[in-house]
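Of the protein chains in this complex, one is absent; all others appear in place.
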Amino acid sequence: MIEVRFHGRGGQGVVVASEILAEAAFRMGFEVSAFPFFGVERRGAPVTAYARIDDKPIRMKSSIYEPDYVVVLDNSLLRGVDVLEGLKPQGRALINYPDGRKLEGLDQRFRYFVLDATSIAAAHGIGSQTAPIVNTAMMGGFVKMCDIISLDAMLESIRQNAPVKEEENVSAAKEAYERTKEVQP
Amino acid sequence: MTGNYASAYGAKLSRAEVIAAYPITPQTSIVEKLAEFVSTGELNAKFVPVESEHSAMAACIAAETAGARTYTATSSHGLTLMHEVLMWASGARLPIVMTNVSRAMAPPWSVWVDHMDSIAQRDTGWLQFFCQSNQEVLDTIIMAYKICESKGVMLPAMIIEDAFILSHTSEPVDIPDQEMVDSFLPAYAPEFKIEVGKPMGFGSLVKPDQYMEFRYKAMLGMKAAHDRILRVEQEFKQVFGREHGGLLELYRCENAEVVLLTAGSVAATAKDVVDSMRSKGVPVGLARVRAFRPFPHDEIRALGSRVAGLGVLDRSYTFGAAGAMFSEVKASLYNCPKRPVTKNYIAGLGGRDITPKTIERVFEDIQLVTKRGEESEVEWVDVAGLPRWWR
Partner (left out) sequence: MTKSYEEIPLTPIADMPSTMNITGLWRVIRPVVDKKKCKKCTICWKFCPDAAIVLVEGVPEIDFRFCKGCGICSHECPSKCIVMVKEGSD
């Protein structure tokens, strides 16, 4: 079973990101489960979402404490929240980070993938220019980071889950997939 | 889909005709989805937005009395606000079906899961089903209409989903075909209803010399529900190929030395723990209370006579007494010549996560008290400040 944790802020589509991943895996024939945890339901408040993917039906209903993958949609959380808490040794984290800036002070125990999802989403006109919606681009990047999910399944899942601008979301995810890079801690 | 959407689809497939509801976290998406179905015409129902949960149940009572199949949903303080009219619905013998998204009561304010709200309604005369998966939520709503509308039962039912753990968790759910559901669930056809041209009075005053006979009949209805639940589930299995365990689902209880009894989503996690302990040769099992009302006395007596230790995990607490499920289990077992050692574990209140590790410790504790033949007691699990409870 693989376990994924997503970090973002209310209004960024964190919960939808977890559902897009779950549906992509489901399309590939996996058994899945996706769930959020929100304290306060409002724009800007930190939101965590989770997904489990397995080849057997998933009965487990308790929370995820030691994820295999972490996805950080909003890098401003790196300062306030321990987004890597519980990540398994050699676990992988995908972080939305602007191109041209280097991520400092990364813990050696894990592997890091970086993607400027904010610019890509803005370039494809998803969300507003000041607050682009990065979740679909991030899921394109997830496919690069994780060997298990196919790009086709993810793109189809995005097409089904995007409320508007389905093809723009798909293109953003594709571009994000191309541009996601692993960086050394 | 989420448990909430599963509820909405269950009500839609059951062709609910009147839906009256008031929003409350974490039930809102049930009602929003149903409102969407009604507005697109996918569901031919009258949607009545009301000003409180008390009004929601009152509207359902009125509509059901007029012969319509009704549905509503609520949670926590909404359910307890309805308490007075829940009593009316069962006394009036109206087979209303409602989803309760079980959520902790305030203060302290909480939006997360526990069963206090649902358990507090156990005296209302409603059937109560605790679900462990979103599929079960959808299926049980459809089955509930068939169970409750049968002439021998004619009582309302609440289908209980754990807040967030089922309501907002997405998992694969099979949506049955409408034609198959129609073949399984006929239209609601009550013996009496409000009709223009046939004036009648419903819910009249009854003096002490006749009241008890009405309550006796309601008791018979709840008693009949036991067999009806089993029969309807067999019919459901024949049409849809699925079942959910009757009133008390037994998981690997054959040759089990100790069994944990509980209800709701924690049972699903506990099954994984049973598998892992069994793979190490530890003979444990899980009993899941699916129907809390009617209470599965016979099933518990049968189980109790076969195991040495029976732990009961309650996700609620009855102040001044003990966990509700524990008290009722003990009551069932009291007259049995062969009784297991029992112990109550209070866990998961206010949405506190019940991890596989905690469940494993509970099983180990049941084994220990069983070996020592200890008197049953109540253990509050993982409360900060208490000495370590697990040994």
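Details
By written order: A and B. Residues from 1 in each chain.
By definition in this document, a contact is a pair of C-beta atoms (placed from the backbone, for glycine too) under 8 Å apart; a residue touches a chain by one contact, two chains touch by 3 or more.
Worth saying up front: this structure is predicted, and the values here are computed from it rather than measured.
Considering the intact complex, the chain excluded from display touches B.
Here the missing chain is touched by one residue of B:20, B:154 or B:173, and it is B:154. Touching the chain that is not shown, out of B:49, B:91 or B:246: B:91 (per the contact rule at the top).
Touch with the chain that is not drawn comes from one residue among B:217, B:231 or B:371, which is B:217.
On the side of chain B, the interface with the absent chain consists of residues 91-93, 154, 191-192, 199-206, 209-210, 213-214, 216-218, 220-221, using the contact rule stated above.
The rule we apply is simple: only the chains that are shown with their structure count from here on.
One finds 35 Å separating the Cα centroids of chain A and chain B.
Put simply, chain A touches chain B in their complex at residues 18-19, 22, 26, 31-37, 41, 58-63, 65.
Per the touch definition, chain B reaches chain A in the complex via residues 25, 132-133, 162, 164-166, 168-172, 265-266, 268-269, 271-272, 353-356.
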